[in-house]
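Here the complex is missing one protein chain, while the rest keep their positions.
For reference, chains read A and B in written order, and residue numbers begin at 1 within each chain.
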Amino acid sequence: MQGTDFTIAEGLRALDRREISAVELTEAHLAGIAALNPRLNAYITVAAESAMEAARASDARRAKGEGAALDGIPLGIKDLFCTEGLRTTAGSKILGNFVPPYESTVSAQLKRDGAVFLGKLNLDEFAMGSSNTTSAFGPVENPWSRANDPEKRLVPGGSSGGSAAAVAARIAMGATATDTGGSIRQPAAFCGIAGIKPTYGRCSRWGIVAFASSLDQAGPVARSVEDCAILLRSMAGFDPKDSTSANLPVPDFAAACTRSVRGLRIGVPAEYTLPGLAPEIDALWQQGLAWLRDAGAEIVPISLPHTKYALPTYYVVAPAEASSNLARYDGVRYGLRVTERESDLRDLYERTRAAGFGAEVKRRIMIGTYVLSAGYYDAYYLKAQKVRALIRRDFEQAWEKVDAIVTPATPSAAFPMDEKQDDPVTMYLNDVFTVTANLAGLPGLAVPAGLDAQGLPLGLQVIGRPFDEETVFAVGAAIERAATFTAKPQVMA
Amino acid sequence: MSYTLEGSTGTWEVVCGLEIHAQVSSQSKLFSGAATTFGASPNSQVSFVDAGFPGMLPVINAECIAQAVRTGLGLNAQINLWSRFDRKNYFYADLPQGYQISQFAHPIVGTGVVEIALADGTVKKIGITRLHLEQDAGKSQHDQHASKSFIDLNRSGVALMEIVSEPDIRSPEEAGAYLAKIRQITRYLGTCDGNMDEGSMRADVNVSVRKAGEEFRTRCEVKNVNSVRFVMQAVEAEARRQIEVWEAGGTVEQETRLFDTARGVTRSMRSKEDAHDYRYFPDPDLPPLVFEQSWVDELKASLPELPDARRARYVALGLSPYDAHVLTIEKETAAFFEIVAQDRDAKLAANWVTGEYFAALNRLKREVSDSPVSAANLGALLDLISDNTLSGKLAKEVFEAMLEADEPPASIVEKRGLRQVTDMGAIEAAVDAVLAANADKVAQYHAGKATLFGFFVGQTMKAMAGKGNPALVNEVIKRKLGAPSG
Partner (left out) sequence: MSLDAATVRRVANLARLRLDDAEVPKLQAEINGILGWIEQLQAVDTEGVEPMAGGSPNPVALPWRADAVTDGGQAEAVLRNAPDREGEYFGVPKVVE
């Protein structure tokens, strides 16, 4: 087995048994990056030297018997997490050559647990997108391709496209990502890997470039449900520096992966059967439910009546919060500054922001600014937050009847990079199954469950009660066991 | 009599409300752990949160909440057990996040009322609309460089209490008295030091004018006025400007202005956010602020006595309203007075503190906080008057000596032999000598010139080196002279 074949769980065992060293693991992944990143463009910044240094330190610790939970595991870090001393871009030109003087809480905890950082992973600019085609550093290519059209480059999904592609192509053993409307789950599904957005408040947002504060959550992507559980254990936890951080103990998520699902009630929301849902997706969904039934779970039809309003609700709330969160990118204290000889302060702002932000970010800032502007707050933002409360209530009522909800993760498999996108709304529809969990603050996991007719991965989604990631992991792992998804992408280290 | 201004078309009333920004006295800022002390070197008291760096998040300071509640209690206001922070979005160089965290829809403190005392003796109630917590902005300096402004973010994120009055103010005097009152209350409570020259307290003055009986007309806001005197001047200057506009047939436009202290007029501010569209929405980084009534009650129970209550108590002790007012303007003065007056004649104490003592402070350019004499020693001096050891005049001499070195008065009396003479034999001897030496004056006195009595008293005191007990001296002279005839 070569260094890039291990899952995290397998890697930790191999490290502990001295079958491989941290240095060898890191070297293998750095070699993979050197070979494949020019094509995939999953990494914006590769930190080879510091990764090797960290790997050596990890081996030294292990030799002394001092290894921590993730010691020696090479990970990629989505370039939305501020990493101290390592350039952070948020996939945008506007941060210029910003080198953070601080480390995000989530990445600091991974470091504390001994993980090795390979580099910063590409993403849609400011996490706004579902295709990783809006990055200022170029698009990311999905390591999977269609059987009948292998030259056609496909998107990995977004916004955490770099994270998902890197893990799928085995040039990272796992990666951090963030999810605001589906940005962990949708790319995980498009790349045939697992990913979880935990409950809002489970992971700290401190040091993560903010997009939409009431929706953003950090989470892991990895090649197995168990790996996600291992990573989430290190990433999660109360942070007094984040006023929305939940003051709750972090359970042993990995242990939950082996829990039986016998007797669990699995909800199937009627409203997720969209008109025109691709038959393959529907078939996989039914297959997933059958697997769970076979494992002893009870399948319960439920209704989440306000589902169809979730996407428009999201596209009021998220841009509104983003328009405010992105006001700080003004060319004054860090990042890009664009001026002319005769610039005044206002001109500095306008030129810097026009030059620094891409088209999708500008669109969302404009929408957000508009819906908050005088006279429109009640009709848009306030209205959307009320609808959001109704969406949350739908789930609260469902939890009286079921313990977890299973739906498709995406309405399609990965689509081509050059598919024309004249209408932003079409792109937004990619998140139709995932946004509800963000709006309601619930944990949501994507697990690869099958392949479409073109051999592209399709995923299922498991949604759970607030702070009940354990049940989500149990159901996800059960699907994973039954699915026996062993297909591999065409591009792989 | 109410304040009015005469215009060419008639008599105008002034309507005014103040929004006072008071920096909260606390160790660290409202949402970050950086320090708040004034005068630190630039950008040395700045957390990455205050500087609006990517991924930074606010965490609220418990003491700032308590200080706002204390102030609200001091304003006799409604304390809201549930309140919320909103973002006020605008772009400015001293606002790193591109928004200010404030409270718009649901402030921590609701309606209240304060009383102000005016020169003519009337007491007027001024309504408080609300008090809310918000972040202060950084500071821009425009005069250090030809083409650049320099930004210092030390002040960015310091907690402010914004205290909004009802538009109940009707004159410059009332505006000044109201600002002074708010300042006094926060200083008493220790919630804001009120140092207007350091910018701890600033006022935005809203002014409009109207003819008697009219509804409110358009108002303008004069921003960042930083003294009581300037507030009073700004109210008048802006009122006069608006009257001119109306009387010329124009319309007063709602706008933000600044007070030019040198020229005594207000002028329009250039290029402030045009449409004032702040796009307020609840800050998603901050869940609602919630506390229990029992906590508010605890804070209330431990509040220091407020100036109005203290003044009433002094009047009940027998002080004149004027003295009571003067002694309670500053909490430190009142505290000093109370030590002096403890178990003593309150009126005597008040006379000495507001008289000799204040005069000495003025002369020596000192404050009560660095008093040249201790309250205990001043009190001891009063004891020496009360037990007749010293006459009033001697006491003043002793006091002067005390100003040089804060010694207990008893030891000064001993050292300098300033004890008052009450021995009748000595007094009689001195009086006899004076009367004998001034027989001509004695005759004049008996012929009807009663004012010479004072001359005899003066001469006797001089002969006794000022140490004669005045009452006894008077009594002896009267007896020896007999009544004046005529």
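Operating definition for what follows: a residue touches a chain if its C-beta (ideal position, glycine included) is under 8 Å from a C-beta of that chain, and two chains touch if they have at least 3 such contacts.
Note that the coordinates shown come from a computational prediction; the quantities given were computed from them, not determined experimentally.
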Where the complex has a chain not shown, which of B:Lys148, B:Arg263 or B:Lys365 is the residue touching it?
-> B:Lys148
Full-complex touch with the removed chain, picking from A:Gly119, A:Gly237 or A:Pro466, is A:Pro466
Which of A:Asp16, A:Glu53 or A:Asp344 sits in contact with the chain that's absent?
-> A:Asp344
Of A:Gly129, A:Gly219, A:Gly335 or A:Gly450, the residue that touches the missing chain is A:Gly335
Considering the whole complex rather than only what is displayed, give the residues of chain B touching the chain that is not shown.
-> 26-28, 32-35, 41-51, 59-65, 84, 91, 93, 140-142, 144-153, 258, 269-272, 274-275, 277, 279, 282, 284-290
In chain A, positions touching the absent partner = 96, 98-99, 101, 199-201, 213-215, 240, 243-244, 246-247, 306, 308-309, 312-313, 315-316, 323, 327, 330-337, 339, 343-351, 353-354, 357, 362-363, 365-367, 369-371, 373, 376, 379-380, 382-390, 392, 423-425, 438, 440-442, 466
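Keep this in mind: only the chains that are shown with their structure count from here on.
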Mind listing the chain B positions that touch chain A in their complex?
-> 48, 51-60, 87, 89, 91, 93, 96-99, 149, 151, 271, 275, 277, 279-281, 284-287
Okay, in this complex, where on chain A does chain B touch?
-> 81-82, 88, 90, 95, 98, 100-102, 104, 205-210, 212-214, 240-244, 320-321, 323-324, 326-328, 330, 332-334, 345-346, 349, 369, 372-374, 377, 381
